[in-house]
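A protein chain is absent from this complex, but the other protein chains hold their places.
To keep things simple, chains are lettered A and B as they appear, and every chain counts its residues starting from 1.
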Amino acid sequence: MGGVTLRVADAAVASMAAAAARRVGGVVGARADLAAELVRVTISVRFGDNCRDVAEAVQRGATQTLAELAGRTALVEVTVAELVLR
Amino acid sequence: MSLDDLTLVVRAQEGDVRAFEALARRHQAALYRTAVRVTGDPAEAEDALQEALLDAWRHLDRFRGDAALSTWLYRLVTNRCIAALRRRRPGPAPDAGVDVAARDSPERSALLDLELAALGRAVQDLPDNLRVCWVLRELEGLGYAEIAEITGAGETAVRGRIHRARVQLAGVMRAWR
Partner (left out) sequence: MGEIAPLACGRDAAVVWDRAEAGLPLDAHGRDCPHCSAAYAEARRLEVAVHRMAEEPVQMPAQAVEAVLGRVLETARSRIRPEEALRLDSPLGPNRLARAAAATALRAVVDAMDGMRARSCRIAQPGPDTAIDVALTVVARFGLDLAYATAQVRRTVFAAGEQALGLPVRRVDIEVVDLWEA
């Protein structure tokens, strides 16, 4: 006993997820929100990069980040809202 | 690449925000100008423009390609202007709001500026329903049929309103001279 209990607010979880998303190649913009244990990340993707692959990479990155930084096992759903042309 | 209104409308109806942006950019100047001339207030006109564009986005599915898009947009902005006018507390109408740029002017030019300002006040003093039709005809150059579509009034009523507006304005300007 004597460990530190880490509590991370929902807004912080969302921020971490969005930051993780932005580090993925092909992502042009990202925002996230947390609703009932589901982290929803909304991204804009550079057109030409494969949306399915980029979305999956964002899921992996966000899940890993949340596990490492917040100790959370999160379910992440990515929505590609916009494809940025040119 | 410049696309025609109908192509942009169909795309926007299917959720293409960039197409909607192109339409908004194309038509915003005419809508704002109309709103300023109808309300006499640049701030209210800016609000009316913003609300009309939001109305357009939300209700694009109601626009059928048989009429001109500009007619439909004019209708949205005049509806917003009329709502703003109804919300106004009764009292003197605001100054015409259109700043005539100061000019180093000879006497004649100064007199013309005064005349323009007097006409502007006279237009704002018109009853709202007369002013709407008059602005659309005299300043936007629209036809009676189109104005009837925009206002929802019959063509005969539109002609009557414009004529009464002209008569009232002519009377004010005659007295001013």
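Definition applied: a residue touches a chain if its C-beta (ideal position, glycine included) is under 8 Å from a C-beta of that chain, and two chains touch if they have at least 3 such contacts.
None of the values given here were measured: they were computed from a predicted structure.
Looking at B:80, B:131 or B:161, the residue that reaches the missing chain in the full complex is B:161. Mapped onto chain A, contacts with the missing chain fall at residues 42, 47-53, 55-56, 59-60, 63, 75-83, 85.
Residues of chain B that touch the chain left out of the display are 1, 3, 6-7, 10-11, 14-21, 24-25, 28-29, 32-33, 36-37, 42, 46, 49-50, 53-54, 57, 98, 100, 112, 115-116, 119-120, 123, 138-139, 141, 154, 156-157, 159-164, 166-167, 169-170, 173-174.
Simple rule for what comes next: only the chains that are shown with their structure count from here on.
Averaged C-alpha coordinates put the centre of chain A at 46 Å from the centre of chain B.
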